[in-house]
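Note that one protein chain is taken out, while the other chains of the complex remain in position.
Chain IDs A and B follow the sequence of writing; residue 1 opens each chain.
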Amino acid sequence: MFYLFESDFLGLIPETFLLLGLSALLGYGVWYEKGRESDMTSHQLWIGGLCLVFTFILLCESPLMNMILCYNTLIIDGMSAFLKSLILISTLCIFGLSFAYLPQERIKAFEFIILLLLATLSLMLMVSSYDFISLYLAIEFQSLGLYVLAALKRDNEYSTEAGLKYFVLGAFSSGFLLFGASLIYGLTGTTNFEDLGLLFTGVGPTDLFTQGSIVVGLLFLSVAFLFKVSAAPFHMWSPDVYEGAPTVITAFFSIAPKLALFGVLIRVFYLGFFDFLFSWQQIFFFCSLASMVFGSFGALGQVKIKRLLAFSSIGHVGYMLIGLATGTLQGLQGIFLYLLVYMIMTINAFSVVLSLRTREGEPKFLLDLKNLNLKSPILAITLSITLFSMAGIPPLAGFLSKFYLFFAALDASLYSLAILGVLSSVISCFYYISLIKLMYFHKADEVELKPILPIDSQKGLLLGLSFFGILFIFLYPSPFFLLSHAAALSFS
Amino acid sequence: MNLFLAAFAALGISSSIMVIRANNPVYSVLYLILVFVNVSGILILQGLDFFAMIFLVVYVGAIAVLFLFVVMMLNIKVEEKQESMLRYLPVGGGIGLIFFLEVVIGLDKEFVPLNLLSLGPSYESEILPEYLHWGETLAQKTGIEAIGQVIYTYYFYYFFMASFILLVAMIGAILLTLHNDPKVKRQEVFEQNAREFSRTIQKAS
């Protein structure tokens, strides 16, 4: 039997390494934890970060580029390599943010690191999944870890509420996913994406009776995924969860699962159900529109920083869904580019928010940003450039990615989506700019300047790198274009 | 056989209605156990004996116990009378109707004979795949053996994923529920067993 899987284990070397590394870390942590809890988290962060770096190197050096593994349950291709490396980088950034955050919030549980590593592993497996069963298992694996991470501060009401809400709605959407997948399995007798794609080749709109139920299955699947990526009619949970979870976990939530879920969405709908393009295009069209509108209008009324960031991420998900709705390779490339830029911007925004910590704790409200210019001019300029980039103001990275997506939409004749996208990004400018006004032009008379705690070197490094990325990707975008193009080409 | 199916299904449905209609949450959980038992009866009728066993062991043996614990922990006495059932009926009934229609539509449909007639009669011979009659090629196996033969070999990945999920569940449950209060004295089994009375009892002089 082993000869059947001989080379499969070669393809899974990065994941295997990550698994072995985190098992060793778990054993190390639980064995030597007694009496030195605070040292332990920092050890684990360093070693876990190292583990991620090695996994990244193994991933990049992997000689196997295109392969189907483990008896048609997993696949390696350009997209999986691209998204897996983004996931690893984002987890590494989260680790960088955690160095100062964990002691500040007195989180002594080293399981934080283990669960993050397990979640990373599951996200990597999720991007590779090639079959509904492996997809479902990977999603469950990922969500279980994330529910626990959201409720990590178990004495804090917000955090437990976040965990509970995330759990209930996550379980609900997993149920939808299962229902849709079992409908499709019941009608076709296969769960494999490629087999489904082959089976559906050239299906015309003739037999509505059979096809109708496939379309309903498809509807359930897309609702489940849209729940998970928190796209608009299904976004209710995300502001609460983002607000309640510990801030580094919020940063993780808003980056890594979205990277993996967009990979999965693309794999399911472009590989398995591409011949039903005109059915699912409408769903994503509507959801993308709704997410952009809800994202920008919902953010206008917010007073808390993390809720604002949650709404902004809903808006970004809407822009990315434009790329999905196009049904073209250009749209896919736009999504990949957007994901990359979104990752950089979100890392930057969250590291600024975490750097604003004063002696009294983390800033919660937008008003805490008042007069940031006087307190720390460099942080103020970083945050304002990032916000400009999120809004899509020209010479910044965010503009590049949005521009590319809108052009993809125009090429696919989705004119209304492109126009409304531009309009909603104009609306989103309002609240981004109102933040900047708060930082720079607020009257300075009644301020009591609480000093900001010094920023540790890891966070400084992250701030610098991501700021550099936001500023200069526009000047030399070709490597990123090439990377995202290579990722998109796996669906040509 | 149909009689058994009808009996199990009727009992299952009526007890599942009782799950949501019972006023006392403990009764709800007990009815839920009855539902699980009936469903495992249906599974046996389908020939899925292993799943019926798992259903009983996992759901009745463990999950129903968890439900009871939750009911106890939340300390709900008697649920308030659901006077507002009519309020939820349109939405719930609509969703239920959709699910029902979906199952009716989906039942007994196959996708494989891809609308041959619509393509015209000449394509028929080219498109129609040669079916392999699996029933003739396979040896007779019981359900549990059939599962065992694939899940540990061809689909070992699913099996490993199950172990990862269980590991995460273990870590998560302990992380979220275990409070180690340093003030509470704990059992130190090894030390307590290794104590010698000659060293511990001392003569007070």
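The working rule: a residue touches a chain if its C-beta (ideal position, glycine included) is under 8 Å from a C-beta of that chain, and two chains touch if they have at least 3 such contacts.
Just so it is clear, contacts and distances are computed from a predicted model.
**Student:** Which of "AAA+ ATPase domain-containing protein", "Ribosomal RNA-processing protein 42", "Radial spoke head protein 4 homolog A" or "NADH-ubiquinone oxidoreductase chain 3" is the UniProt protein name of the chain not shown?
**Tutor:** "NADH-ubiquinone oxidoreductase chain 3"
**Student:** For the chain that's not shown, point to the residue among B:A9, B:L30, B:L45 or B:I105 touching it.
**Tutor:** B:L45
**Student:** Tell me which stretches of chain A touch the chain missing from the display.
**Tutor:** Answer for chain A: residues 1-2, 5, 23, 26-27, 30-31, 33 touch the chain left out.
**Student:** In terms of residues, what is the contact footprint of the unshown chain on chain B?
**Tutor:** Interface with the chain not displayed, on the chain B side: 1, 4, 44-45, 47, 49-50, 53-54, 57-58, 61-63, 65-66, 69-70, 72-73, 75, 77, 144-145, 147-149, 151-153, 156, 159-160, 162-164, 166-167, 169-171, 173-174, 177-178, 180, 184-187.
Please note the rule applied: only the chains that are shown with their structure count from here on.
**Student:** What part of chain B is in contact with chain A in the complex they form?
**Tutor:** My answer: residues 102, 105-106, 109-112, 114-115, 118, 153-158, 161-162, 164-165, 167-169, 171-172, 175-176.
**Student:** So in the complex, the part of chain A that touches chain B is made up of which residues?
**Tutor:** The touching residues are 1, 4-5, 19, 26, 70-71, 73-74, 109, 111, 114-115, 118, 121-122, 125, 133-134, 137-138, 140-141, 144-145, 147-148, 151-152, 154, 163, 183, 186-189, 199, 203-204, 206-207, 209-210, 212-214, 216.
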